[in-house]
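Yeah, one chain of the complex is gone here, protein chain that is, but the others are all in their spots.
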């Protein structure tokens, strides 16, 4: 059976979570719209990482008892190590825009809004940017509105920076000192040229760019088995689509 | 049967609660050590005032669900209209000292501490000072330590000021503009001279000083009946002492 | 004493022009009361999403009840973008003030504590902060080196609207672990609560239930509203009606479709099971 795009992305993000980093991930928080990141955290745990996953929108047995603000208090305390952010636009300095396009922002197309991004980007040490659509429309030279900046001036309180950007085509690593992405791996079927063509911002390209490492057979068995069992209540539609109808 | 000192003080405080005032009392909060103020609030309610009483230390069925901080949040919101404060020392400007005597404060005799007084005196519009001991030791010209000031400079955020001081000997009314007490009524057995002799601070004395109005027969029946029933769980020792053994 | 009234009587307590705090879709949102507000024809509301907005806000916007909105996001979740919000943004009919989730909680907690402001980390360098001229940046006076930090002023809603899982006859209401609803009630001048059911006894006297209670001290009036969150979820009592929300999202893409939805589900005869 071929590996699905979802499985590939889950494995790629799991690799990023386990990668050596000054901020080890002991606790990750994931929202309702993020089944792939949630599965990636569970896969990293299956592979042996001691990580706790808080599913923010879990309706029954939610991880919080202080209401919606507890997530932000937790992040403020430094007790969330990893968070995922997306963007209607993401630019080459890892700035993200969740509000909309045009000038003023939203006048061309209005999107839901900032959510907690303007805070989480500063208080959570590791952020993985994730957006499946990889096109010049999304990956722009400069966002029309900064919901959360990729980097901040010296002296601005901030625990970390985006670690990487994962799209439907590739993985970019982010260097916060240079405020610049580097192409890190190509998903199967993509080339250096296809990435350059579909990316609106400039980035670095090393001499050797590997293919994105997919899931192992053991990974795939875990995803379809115990991980699905743990996440199916929260992401029923996603699980049915990616892992097929449930065996009776 | 003669009126007990406790009943007299309860009635005197109930009169103060119902007295016309720019800040009507709809909600009073009372601590564990204050059975007389709690009974006074209940008596004012029995007499027809629409007032709610929150007993702070009620062990079962406590009025709060956010823990100990809810009292202070409530006061901050302006939802507590009346609070009672005492003092190891109280001076003629209605400053109170809950920390101790001597210089530095506490070096001569150390008392429990400020509790919430340094906040409640500012956020609760009506404060009644209550201290049974009426002696030059307690009612001093100047407190050794200001736990809560009687008045504040213009521009300092403050919703009100002490309304009165009730002691075992008399009632003093407090004028916040002049920062000065006036003798308002004498408890039975006291004279202008006995008050002057036992008071360490200076105060005003009108030409006519009435006797403190005691409880009516209806007040006393309510205190021994429904009010006792409502408060006995919280103040068992006080109720037994003042209202006698419970009829079977 | 907190009176027990009808849902329509609660709606009548909300004046035109009020600044109204609403919980998000996943958190005890009082949709039956929102439908009653639309029937009452309320106008010029300034809605506050705590911290985000969803179906109930989209309904009120579509029905012409809203002139201003302060929120961190507007979304129907799985059902996609909020269509009447999106349309109103296109026509410029709505005065929108963007926020970010923790800033909304912070503003309400400032009101809850009776302080004029609270500080919040983050936001430095965002366009959000550039747009929010009502916020202030100060230098943290406790830091050795320069350390800019944002101060968020207190927000005091005129009215908070909540759907509780239970209410007792004293006006105490049970919202479980959604403690941010208690903060809304603490912060607001008036709190109106619909409850899934009225229960006997006193919720505050039960040590097991009390931790999830908002005391009647903060509750201005209560009405019973069975399935009062429908088509949204209510804790573990019922899930969201995803098919209904999908159908709404589709219908409300056009003004005509939205009008038809209103006529059928809000203004028309109410299905017994829903209201």
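Each chain gets a letter, A, B and C, in the order it is written, and its residues are counted from 1.
The definition used in the following text is that a contact is a pair of C-beta atoms (placed from the backbone, for glycine too) under 8 Å apart; a residue touches a chain by one contact, two chains touch by 3 or more.
Remember, predicted model here, so these are calculated numbers, not experimental data.
Across the entire complex, the residue among B:76, B:125 or B:162 in touch with the chain not shown is B:76.
Residue C:121 is the one among C:121, C:163 or C:186 that touches the chain not shown.
Here one chain is not drawn; of B:34, B:117 or B:161, the residue touching it is B:117. In the full complex, chain B touches the hidden chain at residues 32-33, 57, 59-60, 62, 64-69, 72, 76, 98-99, 105-106, 110-123, 145-149, 152-153, 155-157, 237.
Residue-level contact of chain C with the missing chain is found at 106, 113-121, 136, 138, 140-143, 147, 149, 151, 153, 176-177, 179, 207-212, 235-236. By the touch criterion stated above, the residues of chain A touching the omitted chain are 27, 52, 54, 60-66, 72-79, 123.
We adopt the following convention: only the chains that are shown with their structure count from here on.
Considering the contact criterion stated above, no chain is in touch with chain B and with chain C alike. Relative to the C-alpha centre of chain C, the farthest chain centre belongs to B. The distance from the centre of chain B to the centre of chain C, each centre being the mean of the chain's C-alpha atoms, comes to 40 Å.
Between chain A and chain C the centroid-to-centroid distance comes to 29 Å (mean Cα coordinates, whole Å).
Multi-chain contact residues of chain B (touching two or more other chains) are absent.
Touching two or more other chains at once are residues 179, 182 of chain C.
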